[in-house]
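Let's look at chain A:
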Amino acid sequence: MSLTLINVLFAVVAAIGFAALNAAYLVWCERKGAGFFQRRPGPTENGPWGLLQPPVDGIKLMTKQLIIPGGVDKAFFMVAPVLAMFPAIMSFVTIPFSENIVAHNMDIGVLMIFAFASMGSMSLLLAGWGSRNKYSLMSSVRAVSQSIAYEIPMLITVITVVMITGSMDLKVIVEDQTAGFWQWNVFALLKSPLMPVSFLIFFICSLAETNRAPFDLGEAESELVAGFHTEYSSMGFGLFFMGEYANIVIGACLTTILFLGGWGCPFGLLPGVWWFLLKVYLLIFTFIWIRWTFPRTTIYGLLNLSWKILIPISLFNLLLTAGLLKVF
Partner candidate 1 sequence: MSAPIQLRSDETFTLNVGPQHPATHGVLRVKMEMDGEYIYKAETVLGYIHRMHEKMGENRTYAQFLPNLGRLDYLSAMAYNHGYVLAVERACGIEVPERAEYIRVLTVELNRISSHLVWFGAFIMDLGGFTPLMYAFDDREAILDILEGVTGARLTYCYHRFGGVYNDIDDDFIEGTKAFIPRMRKALKVYENLVTKNIILMKRLKEIGPVSAEMCRRYGATGPVARGSGINYDVRKNEPYSVYNEFDYDIPVYHECDSYARYMVRMDEMEQSLRIIEQALAKLPEGPIMPAKKPKIIKPPVGDYYQAVEAARGSFGIRIVSNGDKNAYRMKLRSPTYSNMHLFDEACRGMLIADALAFMGSLDLVIPEMDR
Partner candidate 2 sequence: MMTETIKQSLEELFPPVETAAAPAVEESTDQDAADDKKKAAATAPRANGVITSDYQACGYHVDAQVAPEQLLAAVSKVNEAGFFIESITGVDWIADNQLEVVYDFCRYDFDLCRVVIRTRTDRANPEVPTITEIYSGANWHERETHDFFGIKFAGHPHLIPLLLPEDADFHPLLKDFKA
């Protein structure tokens, strides 16, 4: 067995561990956060501050029966939840948490993450199609049109960043910004004056890509009951749940890396990885904050936002950046 293979295997195990732990405790954060926004305590029963809630929830989910409704497309039905979790874990492999902490750095890290992210909508499609439920079907159709609509502005924005940096290596992108916080891409007005707008577009798109409120149309519970996971129980549901939170972490990590200087710290106080995690969790807190504040948009409002506003702006931004790079 070659060293690389062991390295990769170790990385995958670590990534699964990180993803699972994050998913579990993000649920706790989400519930505590929701409690904070709604003037109530949130989970308190299990352990101090309800800290044992995630493992208890996990045990509950795992010991429940996985009901496979009659007439479902069994293969699709079973594959879909796995497919929801797997791309998220794979994406962790190439994310640099600091100079040294990266499972497997790649020259085309950005490309790889987006390739895997696109697979996420596959799982929604399969789940919706395989469930033999009209709500699930409608939800999966929504989810696919949503992820197509939002991948385009997201990728255009990323191309802008890649053009500035001149590399698709996530490590290089971060190292480009480590000189100080004025070097962070979000503030890099000299490179492209529309960089804060790019950041905003990327942030909105990552909300939409991860199916978070106010763009959670795939599982709009007041319309489509529970959307694509209506028919799932037990760990089938659990995997969707974990996949969702893992995707949130990926989204926050990418935003941090591409725009907020990755592990770069403004004062050089702590080791880089702590700054990275701090930024990531602040972003996640913003995700939670937004979710518990805004009502949901509608599917046409969502698509209009992407096709009529975000894509033109991001295209303009791309052209402007390209022009500036050419001139200067």
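Basis for inclusion: all candidates are chains of the complex that A comes from, given by their letters.
Simple rule for what comes next: contacts are C-beta pairs under 8 Å (C-beta built on N, C-alpha and C of every residue); 3 or more make two chains touch, one makes a residue touch a chain; residues count from 1.
Here the structure is a predicted model, which means the values were calculated and not measured.
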Quick check: counting C-beta contacts as defined, which of 1 or 2 touches chain A in this complex?
1
Residues of chain A defined as touching candidate 1 within the complex:
34, 37-40, 134-135, 138, 142, 213-214, 216-217, 220-223, 225, 292-301
